[in-house]
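Written below as structure tokens is the structure these notes are about.
Note that one protein chain is taken out, while the other chains of the complex remain in position.
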Amino acid sequence: MSLLVNSNTIGAGAEEARGHSGGGALREIYDVNAQVVSVAVVPGEVYRAKLVAPEIARSARPLQFVNVEVSQGPHPFLRRPFSLSWFSAAEGLIEITWAVVGEGSKIMTQWETGTEVRVLGPLGNGFSLKDIKGEALQNADRPRLWLVGGGTGLLPMYPLAKEAASQGWEVALFYGARSMAQVMDTSRFVKAGCRVIVATEDGTYGSRGRVTDLLEPVIPELGHEDVIVACGPVPMLRSVKNLMALSAAPLYVSLESRMACGTGLCKGCAVRAAGDEEKYYHVCSDGPVFRADQVELGGAP
Amino acid sequence: MSLLVNSNTIGAGAEEARGHSGGGALREIYDVNAQVVSVAVVPGEVYRAKLVAPEIARSARPLQFVNVEVSQGPHPFLRRPFSLSWFSAAEGLIEITWAVVGEGSKIMTQWETGTEVRVLGPLGNGFSLKDIKGEALQNADRPRLWLVGGGTGLLPMYPLAKEAASQGWEVALFYGARSMAQVMDTSRFVKAGCRVIVATEDGTYGSRGRVTDLLEPVIPELGHEDVIVACGPVPMLRSVKNLMALSAAPLYVSLESRMACGTGLCKGCAVRAAGDEEKYYHVCSDGPVFRADQVELGGAP
Amino acid sequence: MGHTDLSLDFAGIKMKNPIAAASGVFGYGEEYSRIGDIRAFGAVSVKGTTLKPRAGNPPPRVAETPAGMLNSIGLENPGAKVAAEEKIPWLRQFGVPIIVNISADTYEEFSELGTIFKDVEGVSALEVNVSCPNVRAGGMAFGLDPRSCYRAAKAVKDAFGGTVIVKLSPNAADITAVARAAVEGGADALSLINTLLGMAIDIRSRKPLLGNITGGLSGPAIKPVALRCVYQVAQAVTVPIMGMGGIRSWEDVVEFMLAGASAVAVGASLLVDPLLPERLTRELAGYCAREGIGNPGELVGAAWR
Partner (left out) sequence: MGHTDLSLDFAGIKMKNPIAAASGVFGYGEEYSRIGDIRAFGAVSVKGTTLKPRAGNPPPRVAETPAGMLNSIGLENPGAKVAAEEKIPWLRQFGVPIIVNISADTYEEFSELGTIFKDVEGVSALEVNVSCPNVRAGGMAFGLDPRSCYRAAKAVKDAFGGTVIVKLSPNAADITAVARAAVEGGADALSLINTLLGMAIDIRSRKPLLGNITGGLSGPAIKPVALRCVYQVAQAVTVPIMGMGGIRSWEDVVEFMLAGASAVAVGASLLVDPLLPERLTRELAGYCAREGIGNPGELVGAAWR
């Protein structure tokens, strides 16, 4: 099976994919001094900001991310990785949406219109329909994209949902959150033409249960015309992977990991290759999107 | 000669002055979560903020200072010492006025009305007329206070000027700055009834020259009814000390030094005692005000 | 969510809570008594005390660095006699266990210091500073080499008899070897870490910023090194450990305990936030209550046990 994502074979590791043919860049990464044009608190207890970053917006793909400077002083030292929750090449804008979990994401809540922040991107392989022109899918009448999102894992999938829906794919989003307060706005998915089914663990919104409970009943239906992309906490990804074990449909997972550079320089963002104790992929450069069967989802990051 | 400042003999060192009589505090120091009520850029390229700090305002004395938290994170790590440029027990307010020289003073320019900052004070011995009821002065018809200020050294002397003027002292301020842009507002001194004479090094404001050029002609006039207090860069203090060497009038200098605690805990703010290689005073607890003949003004801080 | 008891017996020292004042940021308590309540500490370690009075190093003595500070105080202290006859008796009134931090250039001096403080009422322990980077002769050298550390520990233990804590240097190539030697020499407990040797340069003058050229680095910047040292040493010895190095939040306290410290001390952060011990004690109790921890002792060494 050769479903290509970007120019890299998904999860194939940097060496094989890059070759050494004279320094031609496979993609370009820009360090942009981006101005914030809007920032707001949106449903789900998350912040959302749009920034001016034409170079990044122009070359971005769904499920790519950016590395954001949160301080100009020596602390906090590292940049923070955030997925592109939306971007527009035409407008030259990118959008990130974040939960406040620690020091960096808290500093970012002080952004206001006009604030300038350094943003490095676009980063990662991303995931675009162009990449998965596998034979099976080409023959399908109406290919279907199933998105499975947990928590903030919903965010990066919107650009992909939009792309797919606009190309005539049938798109469904299964989305799970802890409780109503954490449920993020899914209306943009709906507007894009996507079917949205939500579950909360405590049943305060949508059906009661986990996102895998939503997925389970449809698994027997899945075949070669289907593609599944999951993004969320590792335990959720593991459950999805287990559920899908016997399905013919390819499953892709988008991973997170602790990062320093976000660009492949440091080899800090390792994730173990499935079934090989002595091989690692790098989430920032080989991923964040991997074929589920290529990575070990054993330990949490 | 026993001109007492605060309860400490000026420059007498902690051991002699404090005794060990049962833990009674000689003064109290408060760590206050102070709200900024106003902040402005004022002449002389300095910022000025008033803060609500009733405990500090109530017990503050002229030439005392506070230690200001500039960050809640681990960097910048140390607090910054700033003199009280004004305070009012009645209003429960203190004021600090600062030049932007580095990381901390720059962060402080982001303060706005309502910002809360931790402020520790009042710190240092300070200098009040109550402390210098020496015999000579008691006999004087109209005691005179001569203030000599260089650069930001002007700032802490205003509370003293006001106190002296209101108690019938004749008060004169000799003030030197580099150039017109650095000349700070002296109108509050004038309003308090103080004679103000200014020099700039380039002659763009007041007379051309250094503050010592202003002082030199009056030195022969000085006698037991006079007290001189100087505050500014060490080279200026050294010049003033040399000029005054043969004068009968007592000279006090207010010093700065690199500090960590500002409260006497760390012994970091050492200044060498005059004529004794093996003795140090501490600017934050023995000072900042010293009798000029007690400290070595050799090296810059 | 039951009641949390923060008290502990640290090598015979009865601490109400596990938060101590590190040596050198508390003097002998007089200055602190004007700012905060000395009773907030579980124990206090007084300024490094030498046989003879010391004036300390030439200024400047402190410099700020990224997330930390350098100091080269140079053990300014009034000497053992004044400490024993005036400082300790005064400090005793607060009823908080007093640890006397001692520093010396020779084993004989260490022994003499042990003898002097043997009979001073209210001294709960001696803390042998074999790790001060700020004095020329001796000081840190004892803490870099297991044999010297053994002898220094033994000299103090033999003379003093009571609880001896040896304070280790992170500048040692193998801190566990030095730790074991200290325990063999008679240490009842270990404290770590002292400062890392560092310096700052003033680009305007083009010269070292500190009067003493080099100084000791402390504060949050060194916390990862301190945690590593505690984690290693705690597994190498059986005596209790007082952990320190960059502690400024209750999370830091918990991390040190997980690494293997039974008690912790606040150093540089006390200079910046003098009321820190009260806050740490309150927040640690809150954390324990939330987590259903009866005594924080349950956490000690959990990261490797």
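Labels A, B and C are assigned to the chains in the order they are written; within every chain, residues are numbered from 1.
Note that in this section contacts are C-beta pairs under 8 Å (C-beta built on N, C-alpha and C of every residue); 3 or more make two chains touch, one makes a residue touch a chain.
Fair warning: this is a prediction, and the values are worked out from it, not measured in the lab.
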Displayed chains contacting the withheld chain: A, B, C
Absent-chain contact - pick from C:Val62, C:Val128, C:Ala172 or C:Cys288: C:Ala172
Contacting the left-out chain in the complete assembly, out of C:Gly68, C:Gly114, C:Gly185 or C:Pro277: C:Gly68
From A:Pro74, A:Gly92, A:Gly193 or A:Pro233, residue that would touch the chain that is not displayed: A:Pro74
Residues from chain B at the interface with the omitted partner, ascending: 74-75
Absent-chain interface as seen on chain C, which is shown: 65-68, 70, 144-145, 171-174, 196-201, 203, 206-208, 213-215, 217, 219-225, 227-228, 231, 246, 251, 254-255, 258-259, 299, 302-303
Residue ranges of chain A at the interface with the undisplayed chain: 14-15, 18, 20, 22-23, 25-29, 31, 69, 74-79, 118, 120, 257-261, 263-272, 278-280, 285, 299, 301
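Please note the rule applied: only the chains that are shown with their structure count from here on.
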Label of the chain whose CA centroid is most distant from the centroid of chain B: A
Chain A and chain B, separation of their C-alpha mean positions in angstrom: 58
Chain B and chain C: spacing of chain centres that average the CA atoms, whole Å: 35
Whole-Å separation of chain centres (CA-atom averages), chain A against chain C: 47
Sites on chain A at which at least two other chains make contact: 74-75
Sequence positions of chain C contacting 2 or more other chains: 66-67
